[in-house]
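Excerpt of the complex: some chains, original placement.
Read from first to last, the chains carry the letters A and B; within each, the first residue is number 1.
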Amino acid sequence: MASEREQAIFEAAIKLGALYHQWVGTPVSPSTASTLESAIQESVSLQPFVSDIRVSLDRSQMTENIFGYSELKGTMFTVEIITRVGGSCCHARLQRKGDYPLMEIVSCYEES
Amino acid sequence: MASEREQAIFEAAIKLGALYHQWVGTPVSPSTASTLESAIQESVSLQPFVSDIRVSLDRSQMTENIFGYSELKGTMFTVEIITRVGGSCCHARLQRKGDYPLMEIVSCYEES
């Protein structure tokens, strides 16, 4: 059986994979990025075992197409998420590394 | 060639089809629906030829799963959109009809 620590890792990764493919492609611009960040955070917070989530979208990548807006790309995301299962927490991250939107485990810890 | 009226119709329908498949599946609850409505409206407003857009998500369909939230379904949407190409406007709608999320042209008109 998986430990609580492993389940916390599993849950964190589900949320990162899910939000990425839910939101990529959404029209966005620097003027709408803030509402979009809130919508993503609130949406992910509804899901089970999410203890904290911070979403930041890189405005500098929001270059205008011929109609003056961008689409949300994977590399625009910086997401920090903390999941908790029992007393075990997992802090994971989605962040651009070069041209790749990398998801990784930052740390795992026990909380009393 | 397509007339301005026909192009306004074309543009309205693109936006309805697009937002539907962009946002369906998003975790949502009555407490987050308002931010989600704003995010959808702002996102669609960025796209070309959109003159007005109103999004309303039916809270009564947001029944809780075992973890206490819902996912956005097509039948939850009521969307009124107005597109304008030149002097021609198209008012179109996405709204539940029975169990089907129906998209339809409401009216077309000229604006001076």
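Keep this in mind: contacts are C-beta pairs under 8 Å (C-beta built on N, C-alpha and C of every residue); 3 or more make two chains touch, one makes a residue touch a chain.
The model shown is predicted, which means the values in this text are computed figures rather than measured ones.
Number of identical chains making up the complete complex in this structure, 2 of which are shown: 4.
Criterion: only the chains that are shown with their structure count from here on.
Per-chain CA centroids place chain A at a distance of 25 Å from chain B.
The part of chain B that touches chain A in the complex is made up of residues 22, 25-29, 31-32, 35-36, 38-39, 42-48, 67-69.
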